[in-house]
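For this depiction, one protein chain was excluded, whereas all remaining protein chains were kept in their positions.
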Amino acid sequence: MTPFELVQPATLGEALALLDAEDTRPFSGGTALMLMMKAGVLRPRRLVSLQKLGLDRIEANGGLRIGAMATLRALETSAAVRSGWPVIARALRTLSNVRVRNVATVGGALAHADPHMDLPPLLAALGARLLVSGRSGERSLPVEELYAGYLETTLKRGELVTRIEVPPMGKSSGAYLKCTTRSADDWPAVGVAVVLGDENRIFVSAATDRPTRLEDEASIEKLKIEGDSHGSAQYKKQLLRVYLKRAMDEARNASR
Amino acid sequence: MRREIRFRLNGEAVSAQVAPHESLVEVLRDSFGLSGARESCGQGLCGCCTVLVDGTAVSGCLYLATLAENAEVSTIEGGVGLDAVQEAFIEASAFQCGFCTPGFVLMTRQLLDEHPDPDDNTIKHYLSGNLCRCAAYPEIIEAVKLAAQKRRKR
Partner (left out) sequence: MKRATHPAETAQVGRSVPRLESWLKVTGRAEYVHNLRLPGMLYGKIFRSTVAHGRIKRIDVAAAQALAGVYKVITSREIRDVVPDPYYGPAFHDQPILATDKVRYVGEPVAVVLASDPHVAEEAVHLIEAEYEELPAVYDEVEAMTSKAIVHDALKPAGTFPDLKHLKGRKNTNIALDFRLRRGDLPAALKRADHVFEHRFRTQQVMHTPLEPLVSVAESTESSLTIHTASQSPSFVRIEIARLLGWPENRVRVRVPFLGGGFGAKLYIKLEALVAVLSLITRRPVKIALSMEEQFFTITKHASTFRIKSAVTRDGRIVARDCEVWWNGGAYADIGPRVTQKSGFTAPGPYDIENVSIDSYALYTNLPPAGALRGFGIPQLVWAYESHTDLIARELGLDPIEFRRRNLLREGRPQATGTPMKDAALEKVLARLEALMDWKTPLERGAGSIRRGRGIAIGFKACIANTTSLAAVNVNADGSCTVYTSCVDMGQGSDTAMAQIAAEVLQIPAESVTVVHSDTDVTPFDMATLGSRSLFHSGNAVKLAAQDALNKLNQLKEELKLSADTAIADVFRKKYGMRAGSVTGTGNFIPPYTPPDENGQTANATPFWMVGASGVEIEVDTETGRVRVTRLVNVADVGTPINPKIVETQLSGAAIMQLGFTLFEKMLFDADGQLRNASLAEYKIPGFLDLPKSITNEAVTSEQTNGPFGGKGVGETATFSVSPAIANAIHDAIGVRLTELPMNPETVWKKLHAA
């Protein structure tokens, strides 16, 4: 790993100022970042830790407010999440492993923009919105608008995801299913998130370069699918057909 | 670029000179001679590098040592004598080459803290992030259940 400087600002303002610079990256849980730095894919000169910014609260007050620095494990074990958004807790159970979930953060998981990840399509299906903070102010956007492509977000330099807001589920129910094609515990070949409610929201992941909304089953055929080591494009299409059906069934049978 | 950090290691107050890019596993090995946590896959997938920081299991090979400042760090070398989990691993023959074993012991302790009477499914999911190439998996499941029993008796 190339040597770097690690700074730990105490306020969001400080952090944003530091981030508006070359060769600088935010550091949340660090799991994905460390992997990329060890592989030599990223070589920042400075890392800005977000740990001291107090962004780790999870609160439910009608809707769910998740601080971007809340760990995946905190989300998984939160009583509020388990009762109000159990589909999230269920999905987290098979997200990577316990050690990673202990350290990785919700904001980091979203901002990494790896299309194989579980949270982005699920939060998008739940209609979640992000709060993005930058030096010039804050803006809110739906989760799915964070993504520009493979490992690419629409964040400008110096911007950070600071909060995720998930609307109450009410009478909706949801399911997230993923299909792995090598060992059982693996990045998925396809992921399908379904939330059935006043409107049905369906998002697919892993088969596409970013979480992609599906209007209905038929629109699978129009998707631009990426083949990779998990499966060819043709096979992933088949998996999407199968897993969409299964996710719909599971969502119908779930209470939330 | 090195900076002194203070923390507690297996219950003892310690300090170490660390560079920002050094991982917790490296510092434990190089500054304290503790090699129970080992970097194997280097990607947080195998669990050989498991270390506890403030009571939470982390992948030591991906954890910057700097971030352990003021924390409570626990490794397999902590404690005296064998606990219920270690005894159970021996009785159930739940290891072969032993390289992954410290990671399994630490994760099993965490598992049993959270689920004192886990079924096979819970065990498999909780420990899915620990790999064993010797594939002692069936014996490990038995060891976890045996350890749960032993803990209940104590």
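The first chain written gets the first letter, and so on, giving A and B; residue counts start at 1 in each chain.
Here is the rule we use: a contact is a pair of C-beta atoms (placed from the backbone, for glycine too) under 8 Å apart; a residue touches a chain by one contact, two chains touch by 3 or more.
Keep in mind it's a predicted model, so treat the numbers as computed, not measured.
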item	value
Neighbouring displayed chains - absent chain, whole complex	A, B
Which of A:Asp20, A:Asp186 or A:Glu226 contacts the chain that the document leaves out	A:Asp186
Those residues of subunit A which, in the complete complex, touch the missing chain	1-3, 35, 40, 179, 181-187, 229, 231-232, 235, 238-239, 242
Touching residues on subunit B - with respect to the absent chain	21, 29-30, 34-38, 40-43, 45-46, 48, 75-77, 82, 86, 89-91, 93, 95-102, 105, 123-125, 127-128, 130-139, 141
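Just so it is clear, only the chains that are shown with their structure count from here on.
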item	value
Whole-Å separation of chain centres (CA-atom averages), subunit A against subunit B	27
Complex interface listing, subunit B residues touching subunit A	1, 19-21, 23, 42-45, 47, 50, 56-59, 62-64, 66-67, 107, 110, 125-126, 128-130
Contacting residues of subunit A [partner subunit B, same complex]	1-6, 30-31, 34-35, 37-38, 47, 49, 51, 73, 93-94, 96-100, 102-103, 185
